[in-house]
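Can you keep this structure in mind? I'll have questions shortly.
Here the complex is missing a single protein chain, while all its other protein chains stay put.
Letters A, B and C name the chains as they come in the text, with residue numbers starting at 1 for each one.
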Amino acid sequence: MGLREYVVRRIFQLVITYWAFITLLFVLFRAAPGDPTSMFVMDGMDEESRQEIIADLGLDQPLYLQYVDYMGQLLSGSFGVSFRYREPVWDVLVIKFWNTIFLMGAAVICAYVIGVLAGALLGWWRGKRAERVGIVAGLMARSSPEFWTSIIVLSVFAFWLGWLPSGGMRSIGAEMAPSFSARYLSTDFVYHLVLPVMAATIYYMATPLLLMRNTMLDVLKADFIEIKKAEGLSELTILYKHAARNSILPVVTMAAIVTGTAMGGSLVIETVFNWPGMGREMVEAINYNDYPMAMGAFFLMGSVVIIMNFVADLLYVYLDPRVEYK
Amino acid sequence: MSKLELDDLRTYYRMEEGWIEAADGVSLSLEANETLGLVGESGSGKSTVAKSIIRLLPDNGEIVDGSIRFDGEDITELSKRELRRRIRWKEISMIPQSAMNGFDPVYTVGEQIVQAIRTHESDVSKAEARERTKELFDDLGLDEERVDDYPHQFSGGMAQRAMIALALAVDPSVILADEPTTALDVVIQDRILGTIKEMQDELGTAMVLITHDMSVVSETCDTIAVMYGGRVVERADAETIIKRPKHPYTLGLRNAFPDITADSQELVSIPGSPPDLLEPGEGCRFAPRCPFAEDRCWEETPQPETHGDGHVVECHRADEAEYLRKEANRPETWRTDD
Amino acid sequence: MSRETQGIDSMASDDGATERIRALAVRTWRTFVDVFEGDRMGQIGLALLLIFALMGMFGPWITPHDPTEINRDDDGSALRLEAPSTDHYFGTTNMGRDVFSQVIVGARASLIVGTIAALIAVTIGTNIGLISAYYGGWTEDVLMRITDIAYALPFLPFVIVLVFLLGPSIWSIIIVIALLLWRSTARVVRSQVLSHKERPYVESARAVGASDLRIMYLHILPNVLPLAFLYAAFSVAWAVIAEANVSFLGFGDPTMISWGQMLFEAYTADAIRFAWWWVVPPGVSIMLLVMAAFFIGRTLERVTNPELRHAE
Partner (left out) sequence: MSDESVKRRDVMKGVATVAAVAPVATAGCLGDDDTGVDGEPVEEIELIVTTADYDPVRYEFGQLIADNWRELGFDVDVNPTAWNTIVDTAMDQQDFDAFTLNWGGRAERIDPDIFCYDLHHSSQTELGARNQVNFENEEYDEAAEAQRRLYDDEERREQVYRCQEIFAEEQPRTPIANQEQIMPYLADAFDEVVTMMGEGLMSFWTAVDSEPAGGNSELRLGYPSEVNNLNPADGQATHDQQTMRLIYDRLMRINTDGVAEEWLAESVEEVDDTTIEVTIRDGQSWHDGEELTVEDVKFSFEYLGEHSPVLDAATDPVEDIEIVGDRTLRFDLDEPFAPFLAVSLGQVFIIPEHIWAEIPDGMDDVNSPLDFDNPEPVGSGPFQFVDWQRDEQMVLEANEDHFNTPNVETMIKVPGADMSTLVRLLEDEEINMIGWVPGPDTVNRLEEDVDHVENSSIEDHGWYHINYQLERPPFDDKDVRHALAHAIPKQDIVDVVMDGMGTVTHSQIAEVNEFWHNPDVMEFGDDIDRARDVLEEAGYQWDDDGRIHYPAE
């Protein structure tokens, strides 16, 4: 099978997966109890008004009509209007999406860079005390849920040392930068980014670290490593240019899964660090029964995962010249 | 002064249960341009010897005694750094058993040879190194264009040629060839061995050819050393070993391969399995499998003794060689009771 | 040939089945013992798990205080945020509840979620892997597409949405976690079964006319069980973390004390700033329990992958 055919087939699978995912979303949220008005009953709304709002949101329509509506909306690139914000979901999420991507993207990249490099080193140090310590540290990091690492880094770097801000994405009152790049490249932004990224990195690092070490053990047994040593190459060259490069395939495939975990982790990290992202929005949307918003956030998170899976598959082909397209 | 001289080399592996005496008192020497065949079953310690020379022992392996002299200098004393910069590949390179696995699968063969050249000759530019690689390919009968191919795109034989190109890339004085042809079919084996020989003559490189295959060494080598259970049981020039071996193990090995002598038509293998080298204690290590073993063979370790011109044998009954040879030619000798 | 390459099966006849399974059990048990004997981390994992299991089982009887009771001093006012003392080993919460007792009782929620969710997930995953690999064709296509879709769902958001829909109870948390967690088991079991499917013992079983079910569950399954155990250990770890996350976000079972819930309460009461004793014990407990599962998993990995046994 040629590369092109492989890609086409993979895209076809992508479409199927997407459709199933979207339908599942619909089913999930329409089965949900409560409606968006229940949060505000105590604020002074009466029953008649509630019914009015429910009708206004189209929630009194038969389910199949709602489904058709929903698919039509999605195809035209709309997530509908937020029950809570009265604003198109996409308009709200487009900003938060990037906020989350910058946060979790930075975390996953840091986790991968550190995890892969350190994991390779652990493999190289097979049998040494340092390896043992590294493994235990890795397992410890992986055993600490994000909120726990968040609480720890927060206590140390924000409360105790006072080096870094304890939350938020920007200093309050700062003028809102008009351009995309100015928003995300300012020192203020980076200053606020460090702590949540650190908390997330500690957790996500463990997977590439341990996986890298495991595959390294296999690769290090390969003949060519011995030859490279015999060639007189430096240890660093062998470790990173050859051994690590050969071990990275499964780790790359795992990236899609780590990204998925990170999307979920954004719920926790963003809540603890008061980060205006998609994850926090999603938690709030659920609490407020704002289904279009929760669906939109869920959809975007799922999309990131689906696309990462797709990219990982293609990357796999690129990274391993031996791979056959099947 | 020999190019490479091993004196009483002892390389052991540390295990939880004790030491594995993988190479136990190995003495060998190799002159410039000479080819030494190191023959033995798997587990005989021949690979351990090769790995000791280039110091690629696993973490639990240790040269506990003896010396390895290269141009008179004991390279067991060298630091890793010196070893890497002065000895490895520049002086001693190697050809592994399976060339396909000897190359990193994710880089082209050319890239890897260029890297080897530039590691040791830092003044060579990438382009120059690439030119040299192409020349080597040409010399070895490979299409120049194939330097840009990945290892998996080569056939076994071609990969082995490419490996030879890699081994010769920085013009070493010794090549350790560890079973360089076992993975290939017979016709290609011959061709590859021919090529190696040719290149070796042309460049004046010495070679240690490690194999379990008597027929290979008989054609290629100047001298042959036969290893069993971590010891060199017999060594001499090729002709002597082929025609007039004295050690029962060599006799047995001879029977296991065709075309070495016309004497025996039937291929007979040596019954039993290689010895356990975990602290083996006294006694000849071949005794359990030797059809000629006597009581003393079980009790005393035979020491190397020279019989004639450089013919060194470790056997209590080496003096009875004529008789042993005759007996050994009879297949029944090697049959066990069942 | 080693056991791993050959498959634990040479008899295809009916009368051998029970005996074979008994032999397999004995052998597997021995391997487990062997592997754990040589592995400090695995032993630590088992020890920790045992401690937590005891806490989970006997928690309500061994707590020094009722974990939901508001402790008061002599004049009736609540002992709020008492630092650790001999009376309250881990101090008290802002409502004067005994943290130590809560930690002990909290083990139960984590253990229930961890073990049951993992069990369900691995059962589903193993079956899907087994069936899809064994039958191949469209069965495999469909099942693997479903697995792909399961992989497309971001774990925590999915769990939270579903727990919200099903109502916040420990059982819905378990079901929802299991509903996604099977995916990794399905994939690895499938690839393992694919390799077993072609082996001689399966062929011969088929030759003597064993039914598909029989071949799948009596012949192939025992060979992939160690792998299933391994994934069960990992699943326990993931499930415990998931439960903690769900509770921390406030979607946990409100009628049950769990470590995640304790941390959530401590966090929202801002206790990180003034009552470390309320924050550290549940956090460390989660970490230790999950670590125990990972340690055990690592050791089990050597049962399934003998190469690793020699590598270290």
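Just so we're on the same page, a contact is a pair of C-beta atoms (placed from the backbone, for glycine too) under 8 Å apart; a residue touches a chain by one contact, two chains touch by 3 or more.
Fair warning: this is a prediction, and the values are worked out from it, not measured in the lab.
J.: Counting contacts across the entire complex, name the shown chains the missing chain touches.
T.: The omitted chain makes contact with A, C across the full complex.
J.: Which listed residue, A:96, A:142 or A:228, touches the chain dropped from view?
T.: Only one listed residue reaches the unshown chain, and that is A:96.
J.: Given the contact definition stated above, which residue among A:214, A:247 or A:271 touches the chain not shown here?
T.: Selected residue, touching the omitted chain: A:271.
J.: Residues on chain A that touch the omitted chain in the whole complex?
T.: 33-34, 37-50, 52-53, 56, 81, 84-88, 91-92, 95-96, 158, 165-173, 176, 270-274, 276, 280-281, 284, 288-289
J.: List the residues of chain C that touch the chain left out of this view.
T.: Counting only chain C, the missing chain is touched by 68, 70, 72, 76-78, 80-81, 94-96, 167-168, 250, 254-255, 261, 264-265, 267-275.
Definition applied: only the chains that are shown with their structure count from here on.
J.: Please report how many Å separate the Cα centroid of chain A from that of chain B, as a whole number.
T.: 54
J.: Residues touching two or more other chains, restricted to chain A: which are they?
T.: 126-127
J.: Flag every residue of chain C that touches chain A in the complex, lowest number first.
T.: 41, 145, 148-149, 151-158, 160-162, 164-165, 167, 237, 241, 244-245, 248-251, 260, 263, 267, 272-273, 279, 283, 286-291, 294-295, 298, 307-308, 311-312
J.: Which part of chain A faces chain C closely enough to touch in the complex?
T.: 13, 16-17, 20-21, 24, 28-29, 31-33, 126-127, 135-136, 139-140, 142-148, 151-152, 154-155, 159, 214, 217-218, 221, 256-257, 260-261, 263-265, 267-268, 271-272, 279, 282-283, 286-287, 294, 297-298, 301-302, 304-306, 309
J.: Help me check something: in the complex, which residues belonging to chain A touch chain B?
T.: 126-127, 222-224, 226-234, 237, 242, 245-246, 319-322
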